[in-house]
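Only one protein chain is missing from this complex, and each of the others stays in its spot.
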Amino acid sequence: MTRFLDASNLVVRAGGLLLDIPHLRFEQGRTHCLIGKSGSGKSLLAWAVAGLRASDLDIDGEVTLDGAKPPGPLWQDEIFLLPQEPAIALDPTMPVGKQIAEILRWRRATNCAWPDVEALAREVGLTRADLAKLPAELSGGMQQRAMIAMALAVRSSFVIADEPTKGLDTPNKARVIALFQQIQASGRGLIVITHDLGVARALADTISVVDDGRIVEHGPAKSVLRDPQSSAARTLIESEPAQWSFGARTAPSAASPVVDLSRVAFGYSATHPLLEIDALDIGRGEIVGLFGPSGVGKSTLGDLCLRLRAPRSGTVRWHGAPAGRQIVKRHRAKFQKLFQNPITAFPPNLSLKTVFKELTPAARQAAPALAGLLSRLGLRDDLLDRRPDQLSGGELQRFAIARTLVGQPDFIVCDEPSSRLDMSVQRQAIDLITDYVKDRAAAALLISHDIEILRKRADRIYELTDRGRLLSLDSEADGPS
Amino acid sequence: MNPDRARKVSTTIGGGLTLVFLVVAAVGPLVYPVDPNAQSLIHALAPPGPDYPLGADQFGRDILARVLHGARFSAGIAVAIVVLSLATGIALTGCALWTGGVVSATLTLVADAVYALPGMLVVLMVAGVMGGGAITLVLLLWFVKWPEYYRLSHATGRFVVSSDHVLASRLAGAGPLRIFRLQILPTMAPYLLSIGSLSVGQTVLSIATLGFLGIGIAPPQAEWGAMINDLRGYWQLAPVQLAAPTVAIVWIVLGLLVLSQGLSERKARLDDAFS
Partner (left out) sequence: MIWRSSIARSLLLALLVALLVATFCFWVAHTLPGDLALRVAAGRYPGVQPNQALADVVRQAYGLDRPIFVQYAEWLGQVVRLDFGNSLITGRPVLTDVIPYLHNSLRIVVWGFLAALCLAVPIGFLCGRAPNSRLDLVLTALSATLSTIPTFLLGIFLVQFFIVDRGLGSLSGLSGFARLWLPILTIAIALAGPLSRVVRNAVADVRAQPFMVHALMRGVPERRLFLRHGVRNALLPILNYLPVVFLFLIYDVIVIETVFNYRGVGWALIEAVKARDIPVMQCLVIMLVVFYLVATAVTEAITRLLYRQDERR
């Protein structure tokens, strides 16, 4: 018989977040995805349904199993939870293999196909050597896979996964999705909480769209994705990079590039450089895309272009002149960066007014320009009196853009802007920057681990390989021509 | 009790105890202008009475006056030491963060070495042999204490310096002093305040211990540890006289401990804001 979970009149409060669900049913053997932008309260659901208690969590309502009240909290037997950060679920002082073995020893499923830890680990692509390592010695993707190995073997009818692909690059994401399909095949009920529509498309039977703590849309996956009814769902689907329209293209110009790197090597040891860039130049009006898996040094390359780091050998030129101390000092305000996370890009203790007045010389010199820029970005003046934690992610992102653009830079590095926020905010950020670049004939380096975004916005695309080399992907940049 | 209220209560109680003590230390000797060193052997170990509010010691010296002057001595020295070390630690942190590289590494190595030094042993030896006095004590304790502040402020500072928001300000062209004042210092301040107030208390304890051992404090300077050592043989004869400096020590050290607890809870809240 298939089991089912019912959540009724569930109200969860944590800090300023609120989740209010009149009724929701999860069935064994089916996959239910909860999608919604970050901050919509969907992560609270995982805790509430599993029956986990936390000091700052206030849960009301009832969760029943097969229509009856379960004897104990569900996480003890019926639900296995994959948390957002796999690292917090693992004992940092115990080898990962021993922790996976705990499942086999104490909570092994009767139909578990794997005889021992090694077989199970092989299934998720972990080697024997990996099993002997401590969690901190594994990458985030490997930790996630170790958790999935546990979910494959555990004697639970349901598995809840909270943002299972967060922070993973495309290949790792594909791998995790494939493993989740295996969990599906084992006949368990799967509840996936995600803001990534790709994950939902690949896994979901049913989709609930969460917005502002409520379920605004609910239905079979195909119909919700193809024909969304609510505005929240529509925004979510439209801001997916695959749905973006192509941006304007700029042909490579013969004029001298804004930034160019020649035979640049960077690394902490001379014999094993992390990066070896033979040539990279970015001309006026041009947007160069930089693609690559996480951890290969994309951000480092961006910092080299900005001379926030010094190369071990080779030359970085700005406007054709080698960017030495003097040149950097003179042109600093013209070579800017838009940070990955707008929340960490502002000092948490200062109001934005202080940031612009005291810590942004360009804004101090051109107060009217700043006022104009802010109103163009749709930011009211009174928001300036607030601190970063009193603004939404989207507002803060626009302030970050204002700070980047106020000095009218010639070159901007966009380091996966807002990749931890929603796609809609991310798109807004990228569009504002690319529009600026095209209008002012500035140049930009757009860094992303999402090739789709680069295809839509970059004039040329390079991949940074895991050996630290650049690889041109221009044949793939099949624009509308 | 919820942590927010616990923090407020801690700060209020600790701050209150400390404030009362500091006021007493500052104006006490003025309000009660009795010479702490005036001996009168016929009044040796006199019990508390109208002439001697807290009694007299074995040389007939007024205990209340000695406790008050002792407060001024200990509190003055302890505050001077902590303020000096704090300033040194912050200034050197500024240098290390600004220059980076070899200077920073060297400073950190030196600070680590002095920090790993059993400092009181050095103080004991040098002050003991050279005879001590307030200035020697301040200099010696300053020397062994500054690394604590350097290490703390450097650890938080280094973390903040590599953060996105400092990098963003550097990119925007803001000056290093401004960044230090507005972005780096406010992050370190709560930690430093909490450790600083705790450290004043510990310094008072160290001074009392040195006084008890008869090292570094030249008689007849009124000092609590030395008073306790003088009177410890007269437990039955002079209980009040012995209790007075004891209570004074526990008062100020406990006050500062509770205060630093309150301040460190605030630090924890700030940590949340930064994560």
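A and B label the chains in the order they appear, each numbered from 1.
The rule is short, and it goes like this: a contact is a pair of C-beta atoms (placed from the backbone, for glycine too) under 8 Å apart; a residue touches a chain by one contact, two chains touch by 3 or more.
Just so it is clear, the model here is predicted, and its values are computed rather than measured.
Every shown chain that the unseen chain touches in the whole complex is listed here: A, B. Within the set B:114, B:141, B:160 or B:217, the residue that contacts the chain not displayed is B:114. Of the listed positions B:91, B:213 or B:237, the one in contact with the omitted chain in the full complex is B:213.
Residues of chain B that touch the chain left out of view are 1, 109-110, 112-114, 116-118, 120-122, 124-126, 128-130, 201, 205, 208-209, 212-215, 225, 228-229, 232, 235, 246, 249-250, 253-254, 257-258. Seen across the whole complex, the unshown chain contacts chain A at 52, 75-76, 80-81, 83, 88-94, 99, 102-103, 105-107, 134, 136-137, 150, 154.
The definition used in the following text is that only the chains that are shown with their structure count from here on.
Of all the residues in chain B, the ones that touch chain A in their complex are 163-174, 178-179, 182-183, 186-187, 273-274. Within the complex, the chain A residues that touch chain B are 306, 308, 332-333, 335-337, 339-341, 344-350, 354-355, 358-363, 389, 400, 403, 407.
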